[in-house]
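Pasting a structure here, questions to come.
Excluded from the complex is one protein chain; the other protein chains are retained at their positions.
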Amino acid sequence: MCRFLAYSGAPITMDELLYQPENSLIHQSYKARERAEPLNGDGFGVGWYDFNIDETPGVFLSVSPAWNNRNLRSIAPKIRSNCIFAHVRAASFGDVTQENCHPFKYKNLLFMHNGDVGGFRKIKRDLRSRLSDEIYDWVQGDTDSEHFFALFLNRLTESGKPEHPQTFVTVLQETIAELLQISREKNVTEPASLNVAITNGKFTLATKYISDSTKKPNTLYYSSGSRFECHGGVCHMLPVNSSQHSVLIVSEKLTEFDKDWQEVPLNHFVVVNEDLSVFLQPINVSF
Amino acid sequence: MCRFLAYSGAPITMDELLYQPENSLIHQSYKARERAEPLNGDGFGVGWYDFNIDETPGVFLSVSPAWNNRNLRSIAPKIRSNCIFAHVRAASFGDVTQENCHPFKYKNLLFMHNGDVGGFRKIKRDLRSRLSDEIYDWVQGDTDSEHFFALFLNRLTESGKPEHPQTFVTVLQETIAELLQISREKNVTEPASLNVAITNGKFTLATKYISDSTKKPNTLYYSSGSRFECHGGVCHMLPVNSSQHSVLIVSEKLTEFDKDWQEVPLNHFVVVNEDLSVFLQPINVSF
Amino acid sequence: MCRFLAYSGAPITMDELLYQPENSLIHQSYKARERAEPLNGDGFGVGWYDFNIDETPGVFLSVSPAWNNRNLRSIAPKIRSNCIFAHVRAASFGDVTQENCHPFKYKNLLFMHNGDVGGFRKIKRDLRSRLSDEIYDWVQGDTDSEHFFALFLNRLTESGKPEHPQTFVTVLQETIAELLQISREKNVTEPASLNVAITNGKFTLATKYISDSTKKPNTLYYSSGSRFECHGGVCHMLPVNSSQHSVLIVSEKLTEFDKDWQEVPLNHFVVVNEDLSVFLQPINVSF
Partner (left out) sequence: MCRFLAYSGAPITMDELLYQPENSLIHQSYKARERAEPLNGDGFGVGWYDFNIDETPGVFLSVSPAWNNRNLRSIAPKIRSNCIFAHVRAASFGDVTQENCHPFKYKNLLFMHNGDVGGFRKIKRDLRSRLSDEIYDWVQGDTDSEHFFALFLNRLTESGKPEHPQTFVTVLQETIAELLQISREKNVTEPASLNVAITNGKFTLATKYISDSTKKPNTLYYSSGSRFECHGGVCHMLPVNSSQHSVLIVSEKLTEFDKDWQEVPLNHFVVVNEDLSVFLQPINVSF
């Protein structure tokens, strides 16, 4: 299990997103509110884009807990971006190593995951055998998360389709279907819990998904407005206006202003388009 | 705040002490039971003696949390000793650095601390000015804990007295008195909370102390018997017999067998003599 | 001993400065050319300014060698700045800890050092006793370098003078004089070797200094032009033009184009003014 945050919109420093909100991701790293187990201290990662430089994101990962990392504390106020991913980890499958920290980066894409692929140990080898040589070699760690992303990348690169939110929707659905099929073949009975987020720095997709409808999914919220601002330790998503749009997708609400946050319905995509419009769409998985 | 464990007695592996008990120190690193804040994830340290080699202890320290440290996991079952100190840290004063991890080592001595020296920032410089050049240079970090130990070492080395439990009792009392005097001069109003443990590998002293009797001290327990043993995940202090003695001093009870554990009375020393006899003694601080 | 690089001028990514030159600072971290000992593997640090955000620099420090740090490798191409400091360390005084990594940061200032303060152990305590409480508390590590910077800060803050290159020149000269005076009082015979760089993100000073004229100083070069550019692994300082200015100050030449680099004369300041004009000035130390 883990906690994450995906931001798109007006330029914002990492500090405003990660440290200043009352229930910030840093706070969630030691005292998450909406998990039975409050601790997410098995490493962290941040990724961000600067299209003035190029299309690929920068990534900073560490196995130390987010709450006491001095480099993160020093860097966060100095990095401002239109698109930021951040993740604090509570290890399930995969050791606490830098290779197992989210977000995972492939070329211009970032990916992160909250949840777990039930029975991952039983399906890992089969899953890997399906990957192209390029994606096979790209995998560095041993988490269920990175392997799910690898399966997605495998389908995406083989499809040859251009990067578009609806391409990602389709390929993500196919990837989930493929995963469930492998799991069934390997007699996995545990559900796949897949709250994931993926971006190319321009558009972002997130899912709230659990394969077993009798189980409780992980929480996921989004907030849409003109700009996320903090003053004196109080943070707000300002109302939409014509000139600016910003969207936050989070595992937990960052503030107590409940009306700032919308709960994502079960088994749905949140799609943040390049124009920062937000769109909810059911996840259709058939296999 | 922190949690610690001090073991003296029959040879035991670190694994049996640190990992196997139900409420082990590793468990306390992420879910301590007797603190308002359950997390002690800001680094850890272990120290141990092997008198077949020499009189000075080995120390292994890390800023990573104890619960996910692979080296500790690998080393713990392979180190067996008659005297083991272990500590998991929740940082108050002092950054999360290796120099600030407990136990602190000075020659053949180990020291660790649970609590804090109230108003430490205000008294640090005065405290340092009292140290001999040797002890001044020995200090490497910036915790209240290490500086309290430095003040103790300063008095101990100047006293020229031989190492004996009652020498340590006297010098510890004088050190607390000196600390309270500096604090008063600097108008510190916060209490000093001093649950500490110190050993030379042969005898061990621990204190349960708070300078303000209206405040609640940190918890401290001890257990005395023939041998601490774990079978199938259930650990017990076996009853005293004539041939073996073992003593555990802990911030929290490691097991649910309440009768295995004695609560240390407020403002008392627990003295574990070289023959492993245990002795409770009030702390007399006058200044 | 160490190697460093101070850049001022047209916006440039850390990658172009740290990785792309033939004899880049990363290369110098494992194979420096102009030191008897080629290895600078005891940690590293980078600092940079973004005045669009605020006046204080971001700093990223690590005890791991620069050549194999994955975070530095990932961050360097994504950070572009007008003012970058970078340092690779070969530890002399002071353990290999994050607190001992350069550049040191005080408010809006950065400082780094190549060389050593001879006999530092003998003068450390006296030096610290001269510091104001604020600067005393600011010191975190135990290197000669940070303590020299603390002595400078002590004089600078006490002077109350505004930030100006000539203020820094004066205060640096006084700081060196004070250091030499303390050293003489403590009967230190080893020379002070002080190649340092200091910046507020707007102007930069560097020194090439050794207190004993019979000893060899550390190397220091600078390069001044319109812009430092790399194409296909070949880097050049382009000739001055009217619209752009850039200045590099380095322990070792980054390229083999000798005419791109000027050697700094012994016991001289290199002053890079806010308009990026470069000025050499003798260091006058009298005491």
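Letters A, B and C mark the chains as written, and numbering starts fresh at 1 in each.
To be clear about the criterion, a residue touches a chain if its C-beta (ideal position, glycine included) is under 8 Å from a C-beta of that chain, and two chains touch if they have at least 3 such contacts.
This is a predicted model, so every value here is computed, not measured.
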For the chain that does not appear here, which of the shown chains does it touch in the whole complex?
A, B, C
Among A:Gln140, A:Gln166, A:Asn241 or A:Ser277, residue touching the chain not depicted
A:Gln140
From C:Cys2, C:Val63 or C:Val169, residue that would touch the chain that is not displayed:
C:Val63
Which of B:Gln98, B:Ser183, B:Ser224 or B:Ser251 touches the chain that is not shown?
B:Gln98
Of the residues A:Asp95, A:Glu190 or A:Glu229, I need the one that contacts the missing chain.
A:Asp95
On subunit A, residues whose C-beta touches the chain left out of the figure
95, 97-99, 121, 124-125, 129, 133, 136-137, 140, 142
On subunit B, where is the contact patch with the chain that was removed from view?
13, 48, 50, 52-54, 56-62, 70-71, 74-75, 77-80, 98, 105
In the whole complex, what residues of subunit C lie against the chain that is missing from view?
30-31, 39, 41-42, 63-65, 67-68, 70, 91, 95-96
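The criterion applied here is as follows: only the chains that are shown with their structure count from here on.
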Size of the rotation, in steps of 5 degrees, that lays the CA trace of subunit A over subunit B:
180
Per the C-alpha centroid definition, the whole-Å distance linking subunit A and subunit C comes out as 39
Could you check subunit B for residues that touch two or more other chains and list them?
95
